[in-house]
Each structure stands twice: as C-alpha cells, then as structure tokens.
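Apart from one protein chain that is not included, each protein chain of the complex appears where it belongs.
== chain A ==
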Amino acid sequence: MGDSQYSFSLTTFSPSGKLVQIEHALMAVGSGQTSLGIKAANGVVIATEKKLPSILVDEASVQKIQLMTPNIGVVYSGMGPDSRVLVRKSRKQAQQYYRLYKETIPVTQLVRETATVMQEFTQSGGVRPFGVSLLIAGFDDSGPQLYQVDPSGSYFSWKASAMGKNVSNAKTFLEKRYTEDMELDDAVHTALLTLKEGFEGQISSKNIEIGLISTDRKFRVLTPAEIEDYLAEVE
C-alpha cells in the first residue's frame, strides 16, 4: 500500500490526503467497548459497557463516565488512560473560564476547547493522537446537548449516537427508535435496549454504566440499584 510509507509520522499527509495516524486512532476507538448517548427533550443520557478483564476486579472502583463540570458529563470509547488526560484538561479549562467570567462554561465552548486539544496532538512534534472518541453530554441555557469528539479534533452535535465495537448495529437501532419528543426516561430505556442488542453475555447493573442529566442541570452517574430498576422496566 502506498499509504504505509507515510504512516510513520503523524504530521505527514499521505498521497491520498489522509493522516494515517488518525485513521489508526479511529481503529483504536472502533475496537473499544461500545458507548452511546441519546438527547431527549428534557435531558441527555449516556451509557457504556463496562466489561472488566476479570471477575476479581473491584467494579465499584472503575468509573468510565465522568464529570467535566457539575452540568456536563462525558463517556468514551477507546483507550481509557487517554480519556483521563482529556477529562483533566477539560476540567481545568472549565474552571479557567469560570475564573475569568464567573459564569459556568457553555457546553459548546467546552466541547470546542476539548476538540482543540485533540487537534493540537495531531499537529505537534513528538506526540500521538488520542485513542478515544468522547461523547459529551450537558445541559445549559441552550438546553440539553450531546456532542461527539473524534481523535482528529472534529466534533458533531448528535440527537443520538454510538461509538466503539458495535457502532453500526447500535446506530441502526437508534435511527429506528429515536423520536424528537422523547422524554428522558424513554431515552434511558432506549439506551439500555441498544446496549443489549450487541451485548455479549448477560447485561446487568454490574457491567454497564449510565449517566444522565435533566432539567435540574446536575449530571449524575446512576447507582447499580437504579440501573437494576431501569433494567427491570425494560425486560
């Protein structure tokens, strides 16, 4: 392949006009655990598989869904450690915004700053792109919002989206099930059904994580007990 000669350096274009390292980063995302997000009329829900490498791992200590600000949460598909770096940087940027303007950062601005960081790592020397795609869910004065940010630094606003291993099935399922005026509870049910579609093994409150935010503007991760309740409703 002519392209492989150009795949050593991130900052060199291949003749076909691609940055091969970014393609490879997207492959890393595509082989990560499935995660998805749905924007409802009165909130946003994000969810992910939490398949642990062994039953000996203390699952309560693993948290894939994290807060960037009290009203913005994030989930990832891909390399966990890379997402931690991004969450750390984004949290700092949100606080810097608050220090300057004494106003909580709007979701679009935080997404833009995060995407800028990811893009910088595609155009600098001695670094590699992040091996994660992020789904950022937030609620601010413009209402509920859901954004996906890719390793290249491009970001999109979605009504519903999925990433990771099962992305095409999940997206097809979401396209069929999504309605504009969905309530948050319906969205949680749809998210669970979508996760169930491609799940290997038995879905339970111990091997998935769900985070949601509604009109109270407080992002929170559901406890296993709450997930059990939603799962029971879905059965």
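Operating definition for what follows: contacts are C-beta pairs under 8 Å (C-beta built on N, C-alpha and C of every residue); 3 or more make two chains touch, one makes a residue touch a chain; residues count from 1.
One rule holds for everything that comes next: contacts and distances are computed from a predicted model.
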Checklist line | Candidate names "Superoxide dismutase", "Proteasome subunit beta", "Fructose-bisphosphate aldolase" or "60S ribosomal protein L6-like"; UniProt protein name, chain not shown | finding: "Proteasome subunit beta"
Check: Taking the entire complex into account, which one of A:16, A:31, A:95 or A:109 touches the absent chain?
Finding: A:109
Next item on the list: Could you please point out the chain A residues that touch the chain left off the display?
Entry: 99-103, 106, 108-109, 112
